[in-house]
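Working notes, structure below.
With one protein chain withheld, the remaining protein chains of the complex are depicted in position.
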Amino acid sequence: MNPSLLAGLVGAALVGLGLYGLIAHPHPLRKLLAFNLVGSGVFLVFGVVARRGAAAGYAFDPVPQAMVITGIVVAFAASALAVALILRLAVAGGDVSLDPQASGRRDDGEAE
Amino acid sequence: MSVLADLFSLAAVGAGVFFFIAGTAGLLRFPDSLTRLHALSKADNLGLGLVVLGLIPRAENPLAALKLVVVWALVLLSGASTAQLIGRVLRRGRE
Partner (left out) sequence: MSVLPLLDIGLALLVVAVAAWTIAARNLFASVLGYVAYGLLLALVWVRLHAPDIALTEAAVGGGVTGVLLVTAGKRLDALKATRSGAGPGLRERIVAGALSALVAGALAFVVASLPTPAPSLAPQAAAAAAGPGAGLGNPITAVLISYRAFDTMLEKIVLLLAVLGIWSVGADDAWGSAPAPLRRARPDGAMVLLARILAPIGALIGVHIFWVGADAPGGAFQGGALLAAMWMVAMMARLLEAPRIGSRALRLALISGPAVFLTVGLAGNILAGSFFAFPPGFAKPLILFIEAFMVLSVAVALPMMVAGPPDGESKP
């Protein structure tokens, strides 16, 4: 098995694991973490495409690699925004539940 | 000369790997957190030092060798500090 196929399979497994965590975990921070796993799995598949596209004297295709670098930074920015929203949810509602029925105090918190 | 350097690298890196394995065995086998921390920080710092020592003759130029030593020094610094921080948290938990 060549390294790039192996890395591609790892990427696929990471997407699967992350997707399961995203659905199964009730806590939003755990969901965010799982979503980051999905993201890095997708990046890894992209990296495999870059490795297979080796040409012009390079061992890789620089275009997908550059896009992964910007992708990692943008994924972090999105995570940070999500964290800020989760913390705001906790301040406003007193809990971090995403279930609209589970929280009775949410409406009072929003009215401030 | 190059055979001698290769033998030196092999011996030093092998000894380093031995210390890493010893530290990991301590992490897995020792009964409480403080002794586990002790095994890990001591053995791994020495192990990494030996690996770096073994890799120095294989460095392309003196600057690369210096970078290897800097990596080891930084790991020593951060490893010792985090071990200290974890140890203090553990002691506070016991009191």
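Read from first to last, the chains carry the letters A and B; within each, the first residue is number 1.
The definition used in the following text is that contacts are C-beta pairs under 8 Å (C-beta built on N, C-alpha and C of every residue); 3 or more make two chains touch, one makes a residue touch a chain.
In this text the structure is predicted, and so the values were computed from the model without any measurement.
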| item | value |
| --- | --- |
| Neighbouring shown chains of the undisplayed chain, as defined at the top | A, B |
| Chain A residues touching the omitted chain (full complex) | 1, 3-21, 23-30, 32-34, 36-37, 40-41, 43-45, 47-70, 72-81, 83-88, 90-91, 93-99, 102 |
| In chain B, positions touching the absent partner | 74, 77-78, 81-82, 84-85, 88 |
